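Structure incoming, see below.
One chain of protein is taken out of this complex; the other chains stay put.
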Amino acid sequence: MYAKIKQEAYEANMELPKLGLVLFTFGNVSVVDREKQVFAIKPSGVSYDLLKAEDMVIVDFDANVIEGDLRPSSDTKTHAVLYKEWNEIGSIVHTHSAYGTAWAQSNRDIPIYGTTHADHLTVDIPCAPPMADEMIAGNYEHQTGYQIINHFEENNLDYRAIEMVLVGNHAPFTWGKNGQKAVYNAAVLEYVAKMALLSEQINPDIKRMKESLIKKHYDRKHGNNAYYGQ
Amino acid sequence: MYAKIKQEAYEANMELPKLGLVLFTFGNVSVVDREKQVFAIKPSGVSYDLLKAEDMVIVDFDANVIEGDLRPSSDTKTHAVLYKEWNEIGSIVHTHSAYGTAWAQSNRDIPIYGTTHADHLTVDIPCAPPMADEMIAGNYEHQTGYQIINHFEENNLDYRAIEMVLVGNHAPFTWGKNGQKAVYNAAVLEYVAKMALLSEQINPDIKRMKESLIKKHYDRKHGNNAYYGQ
Amino acid sequence: MYAKIKQEAYEANMELPKLGLVLFTFGNVSVVDREKQVFAIKPSGVSYDLLKAEDMVIVDFDANVIEGDLRPSSDTKTHAVLYKEWNEIGSIVHTHSAYGTAWAQSNRDIPIYGTTHADHLTVDIPCAPPMADEMIAGNYEHQTGYQIINHFEENNLDYRAIEMVLVGNHAPFTWGKNGQKAVYNAAVLEYVAKMALLSEQINPDIKRMKESLIKKHYDRKHGNNAYYGQ
Partner (left out) sequence: MYAKIKQEAYEANMELPKLGLVLFTFGNVSVVDREKQVFAIKPSGVSYDLLKAEDMVIVDFDANVIEGDLRPSSDTKTHAVLYKEWNEIGSIVHTHSAYGTAWAQSNRDIPIYGTTHADHLTVDIPCAPPMADEMIAGNYEHQTGYQIINHFEENNLDYRAIEMVLVGNHAPFTWGKNGQKAVYNAAVLEYVAKMALLSEQINPDIKRMKESLIKKHYDRKHGNNAYYGQ
């Protein structure tokens, strides 16, 4: 019944170690079925070496387990909130990839310094601040989802155009229309994060790139007259 | 009819991921046929895992597609301009390799600090500034080609001796007599870019190396009495 | 008679090069048998390419060789002291992994900047200072064990909760309930060490993360109501 999203979630999860985005089990991918209002997510703490498609856990948007013998990822409630509130996303990825996580630990947005960044989004990669103590002590992973959503709303950011975020002192989350695209975004974030640090080290007086160039590159891939790809 | 340049372009493109110079499809190589006045270039956005020699697109120097079912690289017009204006180059490579791109994002030339650099060129690796807004908004990739050419002319740089450039806020372009050499230059640029940053971190008061040593190393490989290689 | 700990020590040792934690023979793992009061440890200077389970040397808690034709690791006395004094550890790992060793060379604790760190321990990773000259000149490896233990006691650190330490100007030691967990901790230390340096480079004014978030993440994995894993 859920074979399709289980398989897609499994394949997307298996891309994370291949792309060098996870150490041990520090990451997870989920894929949603919008009709059935459930998503398939990696089970918690299971090694990628041993992971199978049938291990994926089926969960609804209130984070109830619908099917599966294993406990779902400890970040499941964050995924559930994002699927519930943002109804145009098809997959979510969470990693502790080294450069992305270092920016999150630094509580800084990643400034837009070049076309590699502008090919994917037109603003700095946002970093949501750490939550208030009472939210952390409460329903933590649930609140993490709302921390991300509130940060987007307060800053007029559109989740359909900006498919990635850092959570302060924690790590990145990315999303996309499907598992492949969400994982792609996780790898892009890591690559852009690395180059942004290197750029600041090369030139401490570096400035953001100019708007005309940002717009041009973004529109090449995403505008009405996009001409990148097939 | 174009099998030879298609095969050469294909093989050169496939070297980019092996050398760690591209993430996903962030790069492309073209190879020219000077007699027929066309070049073979990677199709846009096609994964290296799936790429085949017959996918290469044949394009003329005004960037018209001559043969091929796929859309050529979005950077095709830049390649076309460079082949048109610089008639001694046989192949062009564009990557977003991490260190080279970080220098480009920093809008700095890469200073000549050691013999690894001097083995390949005798001056800093030039960084062309970002274009004026009206050029970006116009025929962008076409203008990128002229931005590179104008930067070389204004600074009395010879493209036959300096086979690489950074485009400000964007990324590197390299070229050479054939696909293998152009890819080789892309890898050399990345390696030199990495070591230049490390050198500045080790010694913030670092100076460029002296002219006598630059000349000696360059002439070992490129002078009339070169004695490097077979 | 000692086949079980030899096999476990062998397998744990073989994980070190796979995880990129050792160059040549710069590392060793031991696994203890608490009933027999002995441990199995890597022989000194034997290449990982040639290592076999039967090469493991059996040593008692006073560092006497009980079984084995090869000389045990030169760090054997440090392992012996730690097993003797800390009776709840099952395995010890020593590496010269690059980032962990760089922090040790810098004689700095690794500050707790993010949840990746807090998932494993709630305080900075401690760095024991280099020993007094007379201890170095004396029974060096034996004293190294006591240097670690004394540092934990003087700073009220609990080795059961903090399974890792840096030895100043030297390198990391980690431990755990078994070989797999001790090696896991060695990899976590290296990853956290790398991200801590990157974080300080991204934000020179960086602060430690707040206590509420540290506690939450640690308790997710280690508290009475832990819900990470299966």
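The first chain written gets the first letter, and so on, giving A, B and C; residue counts start at 1 in each chain.
Operating definition for what follows: contacts are C-beta pairs under 8 Å (C-beta built on N, C-alpha and C of every residue); 3 or more make two chains touch, one makes a residue touch a chain.
Everything quoted here is computed from the prediction, not taken from an experiment.
Listed by label, the shown chains that the missing chain touches in the whole complex are B, C.
The chain not shown here is touched by just one of B:F61, B:W86, B:Y146 or B:Y191, and that residue is B:Y191.
Mapped onto chain C, the interface with the missing chain covers residues 23-24, 26, 43-46, 70-71, 74, 96, 98-99, 101-108, 130-131, 133, 136-137, 140, 169-171, 197, 200-201. Looking at chain B, the residues touching the absent chain are 113-116, 184, 187-188, 191, 194-196, 198-199, 201-203, 206, 209-210, 212-213, 216, 220, 227-230.
Following the convention adopted for this analysis, only the chains that are shown with their structure count from here on.
Chain contacts in this assembly form an open path, with each chain touching only its neighbours along a single line. Among the other chains, B has the CA centre that is most remote from the centre of chain C. Each chain gets one centre point, the mean of its Cα atoms, and the points for chain A and chain C are 33 Å apart.
Not a single residue position of chain C touches two or more of the other chains.
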